[in-house]
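Only a single protein chain was left out; the remaining protein chains are all shown in position.
In order of appearance the chains are A and B, and numbering begins at 1 in each one.
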Amino acid sequence: MTDTARPETPVPSRGRAGLLSRLPRTFMFGVLILGTLVLIAIFPEFFAPYDPLAFDYSAVLQPPSAAHPFGTDNFGRDVLSRVIHASTINLQIAIFATITPFVFGTLLGAVVGYVGGIAETIFGRVVDAVITFPFLVLVIAIVSVLGPGLVNMYIAVGLVGWVFYARIIAAEVKVQKRLDYADAGRAMGYTHTRIVFRHLLPNSVTPAIVYWMTDMALAILLGSSLGYLGLGAQPPAAEWGVQIAEGKNFMATAWWISVFPGIAIVITGLGFSLLGDGLADLLRTRK
Amino acid sequence: MSSETVLSVRGLTASFGQGDRKLTAVNGVSFDVRKGEVLGLVGESGSGKSVTLRALTRLLPEGAEVTGQVMWRGRDLVSLPPAALRQVRGGQISMIFQEPMTALNPVLPVRVQIEENLRAHTGLDAAGRKARSRELLDLVGIPDAARRLNEYPHQFSGGMRQRVMIAIALASDPDLLLADEPTTALDVTIQDQILNLILDLRDELGMSVVFVTHDLGVVAQICDRMAVMYAGRIAEEGPVADVLAQPHHAYTLGLLGSVPHAGGERRPLHSIEGTPPGLAAIPPGCAFNPRCGFATSECRQTLPQLVPSGPARQAACHHRDRVADETTVPIPRAAGSGGGR
Partner (left out) sequence: MPEFIARRLLQLIPTLIFILVVVFALVRLLPGDPASAILGDRAIDADVERINRELGLDKPIPVQFWVFVKSFATGNLGNSITLKLPVSQLIADRLPITMLLTFMAAVISLLMAVPLAFVAALKRDRPPDSIIRGGFQVGLSMPVFYVGLILLTIFGAKLRWFPVGGYGDGFLDHVYHLFLPAVTLALSLSAILMRNLRAAIIGVLDADYVSFAQSKGLATRLILYRHILRNALISTLALFGLSIGTLLGGAVITETVFAIPGAGRLMVDSIYGRDYPVVQGLTVALAVLVSVTFLLTDLLQAWLDPRMTK
């Protein structure tokens, strides 16, 4: 096998090798999709042609047309405007449902990975337990006790979600800990806190960030699922999952009420996946 | 030794990729293998020796293009349909690899890996295959064959694993064994045992061997004839003793200079300056010219052809006479062994 000539991955010669052209294409696509979405989510009034909550009984269950590109629902509300306004809530879900687990899980994972021993053993059991319970069932159970609503959903997801980040970081820190620079830090008399958070963590956080992107896509799926079950965002607020649930009885006659919010979910999910994949590629080549 | 030619290779070329990005790893290689002989294919990493070996039975990754002629029993392997080629592979021409740990499937017991070969190429029934498998392990010197057949590759030691691979390759009595640096990954003492095993099996089974290696000591120990490869072409070819005694190509001379010698006068070990060219940047003329002390403007412009240069010898060097006039180099000995047979 030594000299089996495998052709090198061909590098197409580019006239100008700017930074943009060197970024993975998937990454650029992800940025493009999410950038647009964020813009829409911040200024929904600017993009939405109608009031998302305004009933119009003269135009109920209208199919897509020039006046209503995504049609209208059974109350005559403009589906496009509702999809646009929902993006604000759905992107909020993506961020708020994941930021606490990310921060808390990362910090705890770093400590567990650094301390090792009994902390690691206990943590291992917790991980076992968490992956043994269906995540969605656990979240539904917690939400049902706390009461439906977005904030309670964040709490429920946060109670469980940190485990995955902590597991990723703990494994990474454990590897980093054995490298020379950690020893050097100890030799120089740095405190444990300083070694962990100033030196080990910044070098270990990459995979957790990549997972974070995937997790945001999952959070949107979870948030819309809970919305669909009536445990997440509460009607009449526009949220994609709630919208799909509202339209489910009209699927055979007015498919557009459910289908367009679903497409919005798919596109957002794709955006996060592409960003995550691209980021992984980018950070891997940096190394 | 009979001089009947069993394998005849003419103008063998192997390339990867397409258009501007096409890289030619083997370029117009021709050689013969005679019955019962061991032919050494020698060269540095990237010289195309392994690709040549694999191209013989078209065992290259998808996307590789093989042209030229490989005549085997009156048929051209380069244009043979896949089904017929499969009958040749393993049945008539077998191959062994450098790293037995990765070349044996880790999740299958040794028995399955031998028997699938027998199943593909012989008419033996289950009992016959079982008996033959045990016989093969005995043949390659693995003790307690019956028990070890049911073990997995990770349960064998490095040398034993290489014996297992040889047993699998020999299962269907091939007439030609292609060996791709089969001893490079082994300890010196184990290497010696495996080389001797290959020679014994050659004698016993009357097969021919093409042996790829970068180790001139190994060539001296087991090969009858050798072909030296550089940048995808054959630089020179001939009987091992003659080539090593008096190279006709500057590159061979350089290689000999870089082999440590046991005994003889102690000279500073000089390796060839520079590195072999990448496939994408093979210099015009003789590919070796930038590293060659004999190079002239002719070497930089005209590709030297492989032409007869002595009894049973060929070389592709514009200055073969000047090279041959260089002081005779002592024949290297295989490390840790008593030299050639």
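Criterion: a contact is a pair of C-beta atoms (placed from the backbone, for glycine too) under 8 Å apart; a residue touches a chain by one contact, two chains touch by 3 or more.
Predicted model, so just to flag it, every value in this text is computed and none were measured.
Visitor: Which residue, B:V51, B:M95, B:M226 or B:L244, contacts the hidden chain when the whole complex is considered?
Guide: B:M95
Visitor: Identify the residue among B:R86, B:K130 or B:R300 that touches the chain left out of the display.
Guide: B:R86
Visitor: Determine which one of A:A66, A:I118 or A:V145 touches the chain that has been left out.
Guide: Considering the complete complex, A:V145 is the one touching the chain left out.
Visitor: For the chain left out of this view, which of A:P134, A:P202 or A:P236 touches it?
Guide: A:P134
Visitor: If the hidden chain were put back, which of B:T24, B:T57 or B:Q314 would touch it?
Guide: B:T57
Visitor: Residue by residue, what part of subunit B touches the chain that was omitted?
Guide: 54, 57, 59, 61-62, 82, 85-91, 94-95, 97, 99, 102-109, 112, 116-117, 120-121, 152, 154, 165, 168-169, 178
Visitor: What residue numbers in subunit A mark contact with the hidden partner chain?
Guide: Touching the missing chain: residues 1, 125, 128-129, 131-137, 140-142, 144-146, 217, 221, 224-225, 228-229, 241, 244-245, 248, 251-252, 255, 258-259, 262, 265-270, 273.
Basically, only the chains that are shown with their structure count from here on.
Visitor: Centre to centre, by mean C-alpha position, how many angstrom separate subunit A and subunit B?
Guide: 54
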